[in-house]
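One structure, pasted below without further comment.
With one protein chain removed, the remaining protein chains of the complex are shown where they sit.
Letters A, B and C mark the chains in the order given here, with residues in each chain numbered from 1 onward.
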Amino acid sequence: TYKIAFIPKLVGIPYFNAMEAGGKRAAKDLGVEFIYTGPTTDSVAKQIEIIDNLITKGVDAIAVAPNDPAAITPIMKKAKGKGILTMTSDTDGAQNVREVFVNQARPRDIGYAVMDVVAELMDYKGKFAIVSGGPTAWNLNTWIMYLQQRLAEYPDIELVTIRYAGEDVQKAVDVGLSVIQAFPDIKVIVGMNSTSAPGVAEAVELAGKVGQIWATGITVPSMMKEHMKKGSVKKFVLWDPENLGYLTVWAAKYLLDGNEFPANKPIDVPGISTKPIYYPGTKELVLGPPLVFTPENIDKYNF
Amino acid sequence: MKKFLNLMATNRSFFLFIFLIAMFLVFSFVIPEFSTIYNILNMTKYGVEIGLLAFAETLIIISGGGGIDLSIGSILSLSAMVIGVLAGRLGMNIVLASILGLIAGGLCGAVNGFFVSFLRMPPLIVTLSTMYVYDSLALLIAVDKWGNPMPVSNFPYGYFFIGQQTYFNIPFQVIAIFIPLALILHFLLSKTTFGRYLFATGNSEVVARFSNVPVKKIKFSVYVIGGFLAGLAALIMTSRIASARPDLGAGLNLQAITIAVLGGTNIMGGEGSILGTLMAIVVITALYNGLQLAGISSIWQVGTLGIILIGSAIANIILSRKYSSVE
Amino acid sequence: MEPILKAKKIVKNFGGVKALREVDFDLFAGEVHALVGENGAGKSTLIKILTGVLEPDSGEIEYFGKKLVLKSPREAHEAGIVAVYQEPLVYKHLSVVENIFLGNEIKKKNGNVDWQRERSITRELLKSLDIDPYFIDEPMGSLSTGLQQLTLIAKALNYNAKVIIFDEPTAILTEHEAQRLFSIIERLKEKGVGIIYISHRLEELPQIADRITIMRDGQVMGNFDMNQVTREKIIELMAGHTLIEELKRTPPEYTDVVLEVRNLSKKGMYQDIDFKLYRGEILGFSGLVGAGRSEVMQTIFGLIKPDSGEIIINGKKVNVKDPSIAMKLGIAYIPEDRGSQGLFKALTINFNVTIPIIEQLTKFLGIVDNSREKEIATRYLKWLQIKAPSIYTLVNNLSGGNQQKVLIAKWLATSPKILILDEPTRGVDVAVKSQIHNEILRLADSGISIIVVSSELPEIIKLSDRVIVMHEGRITGRFDKKESITPTNLLNAATGARMVYSRD
Partner (left out) sequence: MGLKRVIKSRELTVSLVMIGLVIFFSLSSKRFFTANNIRNILLQVSSIGVASIGMTMIIITGGIDVSAGSILGIVAVVLGKAAVGGFPAWLAIILGILVGLALGSVNASFVALLGIPPIIVTLGMMSLLRSLTYTFLGGRWIASLPESIRWMGLGKILNIPIPIWLTIILIAYFSYFMKYKSLGRYVYAVGNNIEATRIAGVNTKRVLFFVYALAGLLYGVAGAIVVGRTGIVQTNTGNNFELQVIAATVLGGTSILGGKGTVFGSLLGSLLIALLSNGLILLNVPALTEGLIIGILILGSVAIDVIKNRGEE
């Protein structure tokens, strides 16, 4: 059986936990061995060390969600040199060192989707603020960049500030409270990562601004259910990481078997709910458009 | 036998060495890949950067008076960004950029040293503050045209020999930088007047002052050396991973301190050795490698480290109660 | 009458060092029992066993006729045995009040510490020792060593103990304070308290002690009634031989001034200090504890920055802002407090002795020449008869007097031009003391200028060519003629009466 390894950005968070679950399910369905191992903090250096040890150990495929796309290049080259199938998933690396990038949705689509949700929540005019995770998180910054690109299309909306709260809910609550205090007239506050989104929602509730300020952002639904009930959150954005994990393992097996993805058309992947599309130009396998969670659909997801 | 146990009890490096051998045997037995020459040589490179930081902490902690450097990881980040921005974004010659990166590291250390030694401020506060400052500076110089701090990765190809080249499977940075440096530092500490002065200062600053020891210079210089070592680690790391990031050193402070302490450096100052720290680096590098190869979740890497830390202290106490006073 | 305290066949070993070999000792109520012996004889070790700080390897203690097993110092306290130890045990960041009551707090009904009463009792205690109690709220660390020692004596008096042990209380005290202490001991005796009194100042024993026990090498060499034994006999039993003949001193020719201090002042420490030091002379500095002598010396050595005044060395005005500058100018300073200023206690004798001169012991690249280093350390170990297994023994494991010898060795090794000694023979036994005195005289003869700060009048009188007396930060007496250097004159000046006998 094939040994397929997936290295998340870090272990111990619900998002990658869901990907792990998907990967495991795929491994069972497809009869391969699935190895899930990653650093406990979002450290690229540690990821490299882990990949190197996987090479020493000998695996058939390595899929990585790099904390720094460029930094994994040398080690991925080394893996490739040893005949290992190299892939990226969730976040891309350099194109020449991976066979395929299994992408949840394109960063542009994500950034745009968040901006569109923000615009809709505030009825297309007013101010909003962003609380992000770490200032160096590559994908968060990319999404913010696209978000700002989209923002240009909404002339009546203003972004008042971008702050950072790391991977810590309590910090996000405190920063959120300070932001609301500083800009009481904002209509939306965005939490860009798993911890910031529930943090700012909590801050809205603590500040007694439910109904005046909407919290939204990118996070797993389990963190937001409670806040939706309390009315601080109406909509937020993500995709289905469980499906993404499944697709990653599926794609690895598919390539290891010597197949080639059919280009530019929906692919039937048994076991997941969307129909991914493969773009040969960028060697990208895209899960589908980002999901917008609402009170109506949130109970369907358990991650 | 008694002599052996006595040595175990009193000599930290020897204790760690025995521990290392035991660990090697266990790992080799359980994991076939572990004791291959390839693996052993290959894993050495993962001890280099953190090892340099641990050496820095060793010197600084020995200097006493609560000496500690919480900014060491941030210095690494800042030096890395200096190299990255100068070479990658501004197109400066890579050799020059690297030298400036090292100087930046030394300068950061000098700032720490200035406050600690000449203004006599508590090292913990000083380096905590500069940790914020250097982190912030690293972020600021990393800002791209979109206003986001972004890593720099377009280094010239020639730069990579420092961190990626191997000779007979031995990584360049291990053989050409780390080992010579460890030797020099060991020599410095155990054989020279600098070493004497350092231990004197760490044992009692007052007595040292009364004994004509240039206390201020010594304290200042350990922070400078520390900063320089962090700069060197930054150079090696950016070359190895081909990327300069403003968060490259995040979380390394505590690891470096942990290694120094495991190696027998007394947090109150005045006691410690390069050899002990070196042994601790080897233990930790081999431990992480072994656990990963054994497929044990990385979650338990730190946990195991914790157990070793406390366990070895207990073992040491038991041993020294039983054996150290027997002549 | 039965003794209240009886130690029987006490044995204590530290690794290979046999500190006590079957020591017997007893103490009656209302007597002062002196305990003497050369440095490292085991006196302090015996005390520590009697107060539960150390546990003996074998032997037992009988107290009021009953066997007493001390597992901790607390039990000794509760039994009524307290001690003032040789090395001052202070909490430097805590106030004097807290220091005195630590472990023995006065509490109100609700369990709170009764600060009010503690402070008033502290005042009373200090007044009974004739000390102005203005500093009781200051941190202990800001007091001079002598004052700390007095405070600790006050602390011991506060216990209402049945046995009080003084381990070299007068080593740091001046005549004046020592007399004060003696009268208090007198009072304690009358109350029936048993007192063990350790001292190297043999001349004070006849005045205070009733009995004397002499120790050597961990063994009791003899036990006498005080009036039945001579000083010579004591020394012989202590040292195993009689003392070496002392050198004769030829007075210097007061021609070259090597050091001149003009109008030196530092607020709260000393005022208008003026004096000259000539080549080859020994200048004594006398005064009471806290007179500010140490501060003046530390200023000359570059450890304290004066507010005003000048220091002139060999005719040139110098700015000594750091000990390294002082050393370059040829000044060496042996500090009074060996614990916190003088020695690296956790390091070896070897390390301590050579650290000030380590730069002269290098080969190249700053590498220390280990063989030369070893040679120097060994030479001093032998010469000062430092009682230690080797030069690699930790200073911490030495007896108090032997630590003092290491301190002396450390500075003699620097071969200075101006040598400042602050309480140089604090705690060393008579034999070594006369040896150190001889060395001081010899150094002066060879042209080195020496300042001796000492609280011991006999020492000052014996060594000094001239004496300066300080009182409360000011110079209150100058004695330039050997004949004028008498105990009465010095004491009068030390208590404030101005008695200046100037040469010119």
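By our rule, contacts are C-beta pairs under 8 Å (C-beta built on N, C-alpha and C of every residue); 3 or more make two chains touch, one makes a residue touch a chain.
Everything numeric in this text was worked out from a predicted model, so none of it was measured.
Colleague: Taking the complete complex into account, tell me which visible chains touch the one left out.
Modeller: Touch partners of the hidden chain, whole complex considered, are A, B, C.
Colleague: Who touches the missing chain here, A:Gln148, A:Thr161 or A:Gln212?
Modeller: Looking across A:Gln148, A:Thr161 or A:Gln212, the contact with the absent chain belongs to A:Thr161.
Colleague: Decide which residue listed in C:Lys9, C:Lys67 or C:His93 touches the omitted chain of the complex.
Modeller: Of these options, the touching residue for the absent chain is C:His93.
Colleague: Which listed residue, B:Ile31, B:Leu102, B:Met131 or B:Leu293, touches the chain dropped from view?
Modeller: Missing-chain contact among the listed residues: B:Met131.
Colleague: For the chain that got dropped from the picture, name the residues of subunit B it touches.
Modeller: Contact residues on subunit B toward the absent chain are 65-66, 70, 115, 119-126, 128-133, 135-137, 139-140, 143, 149, 254, 257-258, 261-262, 266-268, 299-310, 313-314, 317.
Colleague: Given the full complex, what residues of subunit A touch the hidden partner chain?
Modeller: 11-18, 20, 40, 135, 160-164, 167-170, 173-175, 177-179, 181-182, 184, 195, 198-199, 202, 206-207, 222-223, 225-226
Colleague: If you put the missing chain back, which residues of subunit C would it touch?
Modeller: Against the left-out chain, subunit C lists 51, 53, 72-74, 76-78, 85, 89-94, 98, 102-105, 107, 111-113, 115, 137, 142, 305.
Rule of thumb we're sticking to: only the chains that are shown with their structure count from here on.
Colleague: Chain adjacency by touch: line, ring, star, complete or other shape?
Modeller: Graph shape, chains as nodes and touching pairs as edges: a line.
Colleague: Which chain is most central here if centres come from C-alpha coordinates alone?
Modeller: B
Colleague: When the C-alpha atoms of subunit A and subunit C are each averaged to a single point, how far apart are the two points in Å?
Modeller: The computed centroid separation for subunit A versus subunit C comes out at 72 Å.
Colleague: Provide the list of subunit C residues touching at least two other chains, using ranges where the numbers run on.
Modeller: none
Colleague: Which positions in subunit A touch two or more other chains at once?
Modeller: None at all.
Colleague: Would you pull the subunit B residues touching subunit A in the complex into a rising list?
Modeller: Against subunit A, the touching part of subunit B is residues 33, 36, 38-39, 42-43, 46, 49, 139, 142, 146, 148-151, 153, 160, 164, 237, 240-243, 245-248, 250-251, 288-289, 292-293, 295, 297-299, 301-302.
Colleague: Under the touch definition given earlier, write down the residues of subunit B that touch subunit C in their complex.
Modeller: Within the complex, subunit B touches subunit C at residues 191-194, 196-197, 199-200, 203-204, 206-214, 270-271, 325, 327.
Colleague: Per the contact definition, I'd like the list of subunit A residues that touch subunit B in the complex.
Modeller: 11-12, 35, 37-41, 43-46, 48-50, 52-53, 56-58, 68-74, 134-136, 138, 141, 144-145, 148
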